[in-house]
Every structure is written in structure tokens, then in C-alpha cells.
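Supplied in C-alpha cells, the structure appears directly below.
Up next is subunit A:
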Amino acid sequence: MSLGYYFLLPVIFSFLTPYFKKLGSFTLRGSTILLMLILFLQTLAYTGVTLPQISEFSLKPPLGIAFILDGYSLLFLLIFTFSALIVSFYMVWFFKANKGRDEARFYVFFNMLIAGSIGMILSCDIFNLYIFFEITGICSYALSAYNKDKLGLESGIKYLIIGLIASIFIVFAIMLIYLQIGTVNLGLIAQRFGQIDPKISVLIVLMLFIGFGTKAELFPMNFWAPDIYQGSMASVNGLFSSVVAKAYLFVFFHLFYLFGLNSKYMLFVMVIGAITFLVSEFTALNQTNIKRLFAYSTLGQLGILFMALSTNSSATVSGALFHLTSHSISKLLIFLALGILIHKFKSAKIDILGNFKSGFLTIVLAIGFLSILGIPPFSGFVGKILILKGFALTQNYAAIAFILLVSIVEAVYFFRLTAMMLDKKRTKISVPIGFANYVVLSVLAVLIVLFGVYPSLLTHYTDLATNALLHPTNYLNYALGVGL
Partner candidate 1 sequence: MLEFFNSTQTIHTIIIIGSMCLFFIGFYGIATQKNLVKVLVSFDIMESALFLFFIGLHYQVGLVAPIVDSNLKTFTNMVDPVPQAMILTTIVIGLAVLALGLSFGIEYYKLTGRNDISKMNELRD
Partner candidate 2 sequence: MVFQIILLIMLAYVVGFIYFGLYRNITARIQGRYRPTVYQSFYDSIKLFSKKQSVSYGWMFYLGPIIMATGAVLTLILVPVFSDSDFLRSVTSQGNLFVLLYLMVLGPLGNALAVGTGGNPFGVMGVVRGLTRLIGLELPFYIAVVGLIIAANSSDIVHIIDMQKIGGLNIINHPLLFIGAMISMVGFFGESPFDIPGAPQEVYSGPRTEFSGKFLALLMSQGSLFAFAKLVLIVDLFLGGADSLEMLVLKTFAIFVSIIFIGIVYGRYKVEQAVDFLMKLPTLIAVLGLARVVWFG
């Protein structure tokens, strides 16, 4: 299958949605599940082939448009398709529980969102990347405002305005690149980036940094992010946290390493990541809204990832990618589980965690919490220890101390929530969960444990990804059309 279908199939399904809707909601839901299943299985199939893979359209690169799948994007592809599959299962329950919602509208944007995110990580020219960026953006604005209530629309508007700002920076950067180099092919850009006038290149880098950094929720540009999470549905939050934010992060570091930025930039990104981590974790302590709280937690984890990914040491980066995967799974689990509670209690106050009665939900949520905190034997632990190990190898003890100290702050609110769940003195109301959710949440929880006790399953892919990210020679050859 050509890589193009990763983009094409969701788009086709998205356009067919009105017809599916006419055929009934079963078809609508089923078709999306089918689509995501196909994508996921296809991705699994790609794990067996030699990488990178390329699919060009009409012309060979560097002139034509092409999709390239290397180790780095394979990892993200796995995460995205898997998350999408999980969410599409979850939405079956959601729409059953919430009768009378406009299902078609959700699925249109959902499919397109996945198409856009996947496009972003596969595309090998910067302009296509921008288009996918915008597609992802538009779909996220729409999904964020899906509820069409006051809060939903407010978050949609906020997200849209921020998206506009980010896209102006990125368009500007792309134009400058084209003016300087005369190409949009990533391979050529990477090759010739060093020849640009340093002042212009600083400007380009800064603009890309601001553009993608804003979307990837880095500190001084992330004042909007918690609002968006608070206003959107829990399942959409799960998508934002484990797919959309990760896609922007992917692009950020893809460009970062392709352009071969020097250690000053690395230090800068690391400091920014650290500040993001610090501020978010502290702010999270003060939250009363559960979705908002986990939004801050997501920001914090992104902070760690930025810290670790900007080190250019394969040990740290590999750890960070492991952590990223584990975080995606855990956050998806948490947000989906919260969705069930929020639906039941019609409220997103923190107290709902103390008022439900369901051993299953308690266990899966606890697994999610412990995993994010990096406590063995859950997958977050492996990620965190790999990151710390990486920092230790470069003798960056300050980073280790920083991460560990702030992690204690993180533990404060995670365990406050856990203690609320376990508190027997509160009035407890039993929560119906639904068969689909039992399956979905158990799969996620089992994965978290599995990656925790048998990390080799995942380290194989993170090592591939690290290698592809830090040594993009193969990728460049393909992007330049040399190897074809």
C-alpha cells in the first residue's frame, strides 16, 4: 500500500460520512472503526519491512511530492493509529450514552484530524507539512468546539486564534526558506540550511520555533492550552494529548535535527522545556477542574520530553521517545476514563474522582497515574529511567535533580487524586461503564503494564526512531531521491 493512503483513506471516509450517516449510525461508527483498524494493521505491517519507505506522487523527489516513512515516523504512526483506533471504539460508547448528538460531524473531523496528523509526520516537504498542519489545526478547532456550548465555542475560538498566529509564523518561515534556498523539499533544505545568511537563518529558526512551539504548548506560549482542554470533550482531550500535541512535537524535533541546529539552540530548548515542566506542574496543584488539571499534567510531560529530546544524545532521546509513547497511552487512558465519569456526574470538578464507585475504573486510573509518575512496573518508569540514564551519561546532573524534584510536585496532585478515589468516607455512586469501555480501558492498562515489564517490545522501535532522528542520512537520501 502506498503511504499516500494513510492520508487518502481517512479523507475519503471523511467525505463519505454523510452517506454513512444515511445508512445508520452502526455503519457510521463501524466504518470509522474499520478505517482505523486498517490504518493500524497497515502500520503494524510496516514494522516488518526495511525502512525508510518512500511513496512519491507524479514526480520523483526532490522535485515531486513524497511521503517518507522512517523509524522516527513509524513510532509516531504506531502511536497515532493506535490512539485513533482506541478512540473510535470509545466513541461507540460515547454516542450510545449521549443520544442525539451529531455523530457525522464528529467523525468527519475526527478522520480528517488523523489524516492531518499522519500527513504531518510523513510528508517530506515543508509546504505539504504546512498544509497538514493546517488541516490538523482546523479539525482540532472544530472538535474542540464540538459541543457548541459556551465553553466549547470559547475554546474553539481561542484555539483558532492561536492557530492563526502560529500559522502566520510558519508561513513566513516557509517563505523565507523558499526565498533563500528555492525549494520546499526537506532534504534540500537540510542540505543547504547552513549556507543561509546566519541572521536570516536565526529568523527562520525562531519563527519555526514560535510556530510549532506555540502549538506544541511550550511555556510562554501555552497560556491558551489548558483552556482548550477544559472546554473540549474528554475523548477529544485524549486525542489532543496523545496525537495532536505529539504530532507538533514530532515536527519540531524533526526539523530541529534535520537543520542540524547547534548546541546553543539545544540548551535554549532544554531550558524552555524545563520551565514548561516546572510551571505546569506547580500550576496543576491549584486546579479544581479535572480536565484542566490533566491539561497541565500534559504540558508538564511535554516539558520533560522537550528537555530530553533536545539533548542530541541517543540514550536520552531513546528514553524520551519511550516516555512519549507511554505518556500517550497513559493520558489516553486517563482522559477516556475521565470521560466516563464526566458523563455520569455532568461535572468536571475534581470531586467526581472521589464520588464514583467502580473497582475497575479505580484500578485503571491508578495504573495511569502511576505510569505517568514513572513508578515501576509501569511503562512510565522505563521511560523516565531511560531519560535519567541518558542525562547521567552526559553528566547533566542538574537536569536529573530538576526532573526528580519537580516530579515530587507532580506526585502531590496525582496522589491527592488517588487518595480521593480510595477515600471510603465519601459518598460513592456506582458508574455504568459499558462493554466497549471495559475493552478499551483494559487494553490500554494492559499495554501500560506490558511495556513496563517487557519494554523490549517498545525499545526496538524507540531505538529505530532515535537512530532515524539523530542520524537522518538515510532519510535525506530518500528525500533527495538519491537512493531511488
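How these were chosen: all candidates are chains of the complex that A comes from, given by their letters.
In this text, a residue touches a chain if its C-beta (ideal position, glycine included) is under 8 Å from a C-beta of that chain, and two chains touch if they have at least 3 such contacts; residues count from 1.
Remember, it's a predicted structure, so these values are computed and weren't measured experimentally.
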*Given that all of 1 or 2 sit in the same complex as subunit A, name the one that actually touches it.*
1
*Write out the stretch or stretches of subunit A touching candidate 1 in their complex.*
127, 130-131, 134, 137-138, 141-142, 145, 148-151, 153-158, 160-161, 163-165, 167-168, 171-172, 174-175, 178-179, 182, 184, 226-228, 230-231, 283, 286-287, 292
